[in-house]
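Here the complex is missing a single protein chain, while all its other protein chains stay put.
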Amino acid sequence: MTRISARYLGKRVVVSYITLLVIMTLLFALLRSMPGTFLASMITPEMTPEQIARLEEVWGLNEPLWVQYVDFMVNYQTGEFGMSPTRRVPVWDVIVRRLPRTLILFGAGFIVAYIVGPLVGMYLGWWRGSRKDKSIFASSLVMYSMPSFWVAWLFIWLFNYELGWLKSTYMFTKFPEFEWTIVTTLTDVLHHITLPLLSISFVGWVGAMLVMRPSMNNVTEEDYVFLAQAKGLSERTVMIKHAARNALIPVATQAIVGLAFLIDGSILIEQVFSWPGIGELIVSSVLEKDYPIAQASFFMLAVIIIVMRLLTDVVYTYLDPRIKFGGGQ
Amino acid sequence: MSTQSESRFELDTIRERWEPRIERFKRGWARYTTHKMGVIGLVILVIYILWALFPSVFAPHEPAWKAYVGYENTRWTAEQSASLPHPPAFGDPFFAPLGTNANGNGIYTLLVYSAKDALYIGFAAGLLSSLVGVPLGLISGYYGDTWIDETIQRIVDVMYGLPFLPFLVVLVAIRGVNTTNIILGIAITSWLNNCILIRGETLSLKERAYIESAKVAGASDTRIVFRHIMPNVLPLAFVFLAQDAAIAIITQASLAYLGLADFTANSWGIMIENVKAHGYIYEAPWWLIPPGLAITSIAAAFYFIGFSMEDVTNPQKE
Partner (left out) sequence: MPHRRNRSNGTDGSRRNFLKASGAGAVALSLAGCSGGESEQGTTEESGDTEATETTEETVAENTSDSDEIPQGGTLVYGMSSNPDTSNYLMAGSVYSAVALDLVYDYGVEIDPVTYDIRPWAFTDWELQNEDADQPEVVFNVRDDLTWNDGEDFTIEDVIFSHDYIIENQVGEFSTVWNNIESVEEDDGDWDCRMTLTQQIGTWDSSALGACPMLPEHIWSDVDDFENYDPMEERENGPVGTGPGILTQFDPDTSMQIQFRDPEEYPLTDQDWIDEHDNLVAGGPFLDQVNFQVYGEEAAMTQAFMRGEIDTHYGTLDTDKIPEAQDTDGLGLVKGYDSGFSYMGINCRREPLDDVALRQVVSFCFDDYYWTQELQQDYVYEGDFAQSPGYSGVRPETVFDGELLEDPATQAFTFRGIDESADPDVEAMREFLENGEVIDGSEGTYAGQEYPGSLSGAEASQSEAKYDYTFEEAQSSELEDYSEEELYVDGEPISEVMNDGAITILMDPPSDYPKQSQAFERWSENMKKVGIPVKLEPTEFNTMSDMVYYDAEFDVYEMGWGGTGVFGTSVRSFFHSDFAKEAYEEETYAYNSTGYGVAGGSSDELIMDAYTEMDPEARNEKFATALEKVYLDMPYMVRDYAKMRWPMNTADFTGAVEPIVDPAYANWHWQAYHLHQTE
């Protein structure tokens, strides 16, 4: 890690922060340019103008747009997310409840995809052109081509309706007849998460594989691989220790793409499986014009993505000795 | 006379100039055909192109056809309308090889008539995002760690901070749901993938010894980017073009699932969405499975072709 200086890191953090501010600005502009407001659903005909004005004041809609913008930016710096007009509760309560569920599903999906993907990619890349490579590669492309929600329906049909092995809704059993212990909780969550996880990663892992395979193939022609082979190291050792480590570099870059891909996937999957996370929230709040909720959920996802981006940059630099960033020497 | 000889001369030069290219193409084609995957992809694509061009040849009916009544404006009996969606039927009481949906339209007919939509979205969105993403990725990577790179990467960062599907939902909500807006929305978000991956590749490539030596030899930036780096990333770019086309088609289906699609058009995504809207996901497999398979197969065809082309244009591999 010595190649990364504190100054470089500091700069990246500042840039990430500014990025977040720009995203928030963009978000504000985009959401406000959608036609209509949520206020229409709150006003009743016999309210006097004063009462309506009070409502507008409560929801901050009577201010000029730029004041609303400044309020929004300032409040978010202090973690003040406001109230949801359609849910009538503080936005933060909704986010706090839902974010962990999304992180669990999506984190698990990410881990599965980025373990399976590079492993298969490594194997295929090393044996590129072999019969096995060709058939596995082609079938993984077919998996990659399936609409995830459609796959999810097929899985539910098979594993839930036909076989009854796995649950197709929620994260926990509602109103269980058993006691919550560590063991029952774990098995219960597993019972519930398997299908959505399967649906996400069924499609998701291929992305990582697609990058790992050519990258692995490239490094097989590098000198150090020949050198390692010449030294008489076992093929396995060379493949994993020497080739794979270097081949992982583009995978780290791809991870950020994969991240976005998985977030999209989880939005659809959350809906199919009644998995009440951020993804389900974000689409419904946009359609309901619940700006406070929409803003906050976009914001949370943006923070996740930006932090991950920062991390991949660091990992990237760490993995590839040839890249040096400003002032690293 | 003189003009004639001149033109013959021109013709000769043209032939001379083109011959090697034609040769190369022939060799490339020969190589391509050795890839079983690529050939399969091409065959699927050709079938769908034929469907798109001549739907009436392949489909037994027009989309307006309805079970029992055909094209007549007569009424269904209660039993008839209760029998819909109807499983596959071959002539008795009507001909619908893949059955019908709840509206009485033939599934197979709709499948054929929807090919055009998928191809259009795939090609348009794929091309658009490649045309934007690849050059930007090259420039960004080559000028890595300069203000140019910074600027492009900051734009990319901002765009990446907005999750794709919800962002599309917002865009479409502002601009209205139609195919053009959906294609634009897909292109706006998917060029990022190309850009960021091409940049990563370029960053690695430009540190290589041969680039250094080209620099020392006094080659201009443009020459280095287009002569030395681009040929090396082009295979990747082809893969991305194909990938983008595939992703665009899948994304369109996802948007339809979320209820955002141009419902006046025929499309496979809408067919799947309709299964859900009518509540037949688990009751009418003849309705649910074909459009999903169609999407899968066309997206896979694009991937197959893309990856086979990668091998052809980049013979050093293997």
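Labels A and B are assigned to the chains in the order they are written; within every chain, residues are numbered from 1.
By our rule, a contact is a pair of C-beta atoms (placed from the backbone, for glycine too) under 8 Å apart; a residue touches a chain by one contact, two chains touch by 3 or more.
This is a predicted model, so every value here is computed, not measured.
Considering the intact complex, the chain excluded from display touches A, B. Taking the complete complex into account, B:Ala102 is the one of B:Ile40, B:Ala89, B:Ala102 or B:Ile155 that touches the chain left out.
Per the touch definition above, the residue from A:Gly60, A:Gly107 or A:Pro276 contacting the chain not shown is A:Pro276. Annotation: of A:Ser5, A:Gln68, A:Thr194 or A:Ser284, A:Ser284 touches the absent chain (contact as defined above). Across the entire complex, the residue among B:Thr109, B:Gln153, B:Ser254 or B:Asn274 in touch with the chain not shown is B:Asn274. Annotation for chain B: contacts to the undisplayed chain at residues 73-76, 78, 81-82, 102-103, 173, 177, 256, 259-261, 263, 270, 273-274, 276-282. By the touch criterion stated above, the residues of chain A touching the omitted chain are 35-38, 40-47, 49, 51-52, 55, 58, 83, 86-90, 93, 97-98, 101, 161, 168-172, 174-175, 270-276, 280, 284, 287-289.
In this text, only the chains that are shown with their structure count from here on.
Taking each chain's centre as the average of its CA atoms, chain A and chain B sit 24 Å apart.
By the touch criterion given at the top, residues 15-16, 18-20, 22-23, 26-27, 30-31, 33-35, 128-129, 134, 137-138, 141-142, 144-150, 153-154, 156-157, 161, 210-211, 214, 217-218, 221, 249-250, 253-254, 256-257, 260-261, 263-264, 267-268, 271, 282-283, 286-287, 297-298, 301-302, 305-306, 309, 316, 320, 322-323, 325-326 of chain A touch chain B in their complex. Those residues of chain B lying in contact with chain A across their complex are 36-37, 145, 154, 157-158, 160-166, 169-171, 173-174, 192-193, 196-197, 200-201, 203-204, 207, 236, 239, 246, 250, 253-254, 257-258, 269, 272, 281-282, 288, 292, 295-300, 303-304, 307, 310, 316-318.
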